[in-house]
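Shown here: the complex without one of its protein chains, the others still in place.
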Amino acid sequence: MRDSTRAAPFADPVPVQGESLERGSSLWRDAWLRLQKNRIALFGLWTFMLIAILCLGGPFFTSYSYESTEISLKASAPTERIVLRTEFRKVGEPRESYLALSSLEDEFLERSPAERRAIKERVQNGNEFREGNAAYRLSNQRHVFGTDPLGRDLLTRVLIGGRISLAVGFAATLVSIAIGVVWGAAAGFAGGKVDTVMMRFADILYALPFTVIVILLMVMFGRNFVLLFVAIGAVEWLNMSRIVRGQIIALKNQEFIEAAISLGLPAYRIMFRHLIPNVMGSIIIYTTLTVPNVMLLEAVLSFLGLGVQPPLSSWGVLIDEGSRTMETSPWLLFFPAVFFTLTLFSLNFLGDGLRDALDPKSSKD
Amino acid sequence: MIKIIAGRLFQLIPVLWIILTLTFFMTKIVPGGPFSAERQATPEVIAQLNAYYGLDKPVWQQYLRYLSKVVMFDFGPSYTYQSESVNEVIGRAFPISLQIGTLAFCIALVIGVTAGVIAAANKNKLLDYLPMSISMLGICLPTFVLGPILALVFGLVLKLAPVSGWYGLNYVPLHPAVMPAVTLGLFYAAYIARLTRGGMLDILNQDFIRTARAKGVPEHEIIFRHASRGGLLPVVAFLGPCFAGLISGSFVVEKVFNVPGLGQEFIKSVFNRDYPLILGTVVFFGALIVIFNLVSDVVQLLLDPRSRN
Partner (left out) sequence: MALLEIEDLRTYFYTRAGIVRAVDGVSLSLSHGETMGIVGESGSGKSVTCYSILGLIPRPPGKIVSGVARFDGIDLLSCSDRQLRAIRGKRISMIFQDPMTSLNPYMRISDQLVEPLLVHEGMSRSGALIRAVESLEELGIQDASTRINLYPHQFSGGMRQRIMIAMALISRPEILIADEPTSALDVTVQAQILELIKQRQRELGTAVIFITHDLGVVASFCQYVTVMYAGRIVESAPTGELFARPMHPYSASLQQSIPALHQKGQPLYTIPGMPPDLTLDIEGCPFAPRCGHATAICREQRVALKEITSGHGTACIRFQRGELANTPLASTAAAL
């Protein structure tokens, strides 16, 4: 009887059809596919790429320099027509300077308003106007974003400032990631007393008023560009080290690490070949979220006059300058603020999206 | 429980000592003293000033002398404010920062938690997307952008609040602390809203919420009775860092609105190399942050029964 049970037709294994086998796909491929479905994150990615490309390449095409001033131009509004003034002198070449069409009337304050308007109209219509030894005519210069109070092209300054802000953001993040990953991985991997001591040290640092320390550093050691991101990086590594440590500890107890240890692999090899690649996801997520934080800190410092020094600019510096002349020329605040905010926006969205994509547990379905 | 608090309080001392020592030696390493900038002073005068403030002694002696005074809560005289001690400068400037900070803290908590809870309760609906998009905008719109904009709108256009300054501004309806506090508070409200939503969603996905639903508990009670205690833990954990942020944020808003608070005094002291004032404010900030971290840790412990034993 029992034998007949064994011989029941169910005992014959039904061959598994090929198509029913799941096609293996790597975590990264999966994550990329998931990210592609997240429209907001993609929007963040493309916006950020666009801004980065604009800042890196743009200044080569704007035909203005970020530092050459044109005092007479003052703060001209975006896309305003620019007038070329040529002064003929008894000796030497005639001197050329530019001024905004809107401030042309200020040149002839001794005349009646009607006359001034007439002059402006003449020049506006493309005719030349001569007055004494000076000639005025419309130039074909355009400043898409307008100019700052020193007559510098705002577009160029915003793009150059973007380079600085992004450079500081990424360089400081790299510094912080490097310190944080090594510190956290070492603490997590070593465990025991070493771990306790290392993490207690991080706890103490965590309690320090860091913005205050960075401000001190910046003032004490001069407003050095390199020091800026070293200082910020040295401040921002704490969170990274905590995250990496937590993950390493979780991983350490898994079988494949135990297997690696039992195979007698050296510690550094286990760490760099087996552990760190597995926490790459968190590192990437956290990087995208650290960059905007760092950029914000840089901007705060620059805003306080402790960051990048003129004539170099960063978005923080430009926003500081813009906020001072906000009533008369709001575009000086508007453009850098939009670029800055948009960058932070896109990076944050990208970071959120990456977190969803790389951490399947947190996904919505 | 009391043991934990006592232990943490005990940790406070080494942390403050590290801050103090670090800052002290940092100010000593850098070239240039507080009086070298005064062009009129002859070398004799500078030497006299240095002697008066004990700056001619070896550094370790200065350090010990300073430490012994700080233990008695005496931070010495300020170099720039000839007639005021550091304690007096802090006593004058801090209440201003405190008013702004407290108001900002309340704004951040009330708006942030409310928005976060609403978003979590309406996950993936309009009432989720709307507050969360606004909060993302709030996080990405730094205080030094929002501040000038608010000053422009409420100060210059609507004439409801002063654009800058602190004293003698009774001709506008709003107290001068309001605009800086709103600027600062909204930024942190945005952050807290996201934290609240995340924490609440974490809890709302837990099995025990399903148990509560299966018991027929109404949705609003599920949110307020069952989910809020666990869901707000991340927010409580953030309160310490939030306070630290409010302090450093005060540097910016005090500059934007030209408020003579402690943040402004600190920046000024750093530029003037007024060492006693730098040290005093740094230690003061440090102590505040450490204490607030402690408070937020204790509240966390109180909220989570599992951590109590």
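For reference, chains read A and B in written order, and residue numbers begin at 1 within each chain.
One rule holds for everything that comes next: contacts are C-beta pairs under 8 Å (C-beta built on N, C-alpha and C of every residue); 3 or more make two chains touch, one makes a residue touch a chain.
All of these numbers come straight from a predicted model, not from anything done at the bench.
Undergrad: Tell me which of B:His226, B:Lys255 or B:Arg273 is the one touching the absent chain.
TA: B:His226
Undergrad: Just to verify: which one of B:Gln61, B:Thr102 or B:Thr211 makes contact with the chain not shown?
TA: Touching the chain that is not displayed is residue B:Thr211.
Undergrad: Applying the definition given at the start, please give the residues of chain B touching the unseen chain.
TA: Within chain B, the residues touching the omitted chain are 124, 206-219, 221, 225-226, 229-230, 303-306.
As a working rule, only the chains that are shown with their structure count from here on.
Undergrad: Cα centroid separation between chain A and chain B, in whole Å?
TA: Distance between chain centres, rounded to whole Å: 25 Å.
Undergrad: Name, in rising order, each residue of chain B that touches chain A in their complex.
TA: Answer in residue numbers: 11, 14-15, 18-19, 22-23, 26-27, 29-30, 124, 136-137, 139-142, 144-145, 147-149, 152, 156, 244, 247-248, 251-252, 255-256, 266-267, 270-271, 278, 281-282, 285-286, 289-290, 293.
Undergrad: Where on chain A does chain B make contact in their complex?
TA: Going through chain A, the ones touching chain B are 204, 206-213, 215-217, 219-221, 292, 296, 299-300, 303-304, 316, 319-320, 322-323, 326-327, 330, 333, 337, 340-342, 344-345, 348-349, 364.
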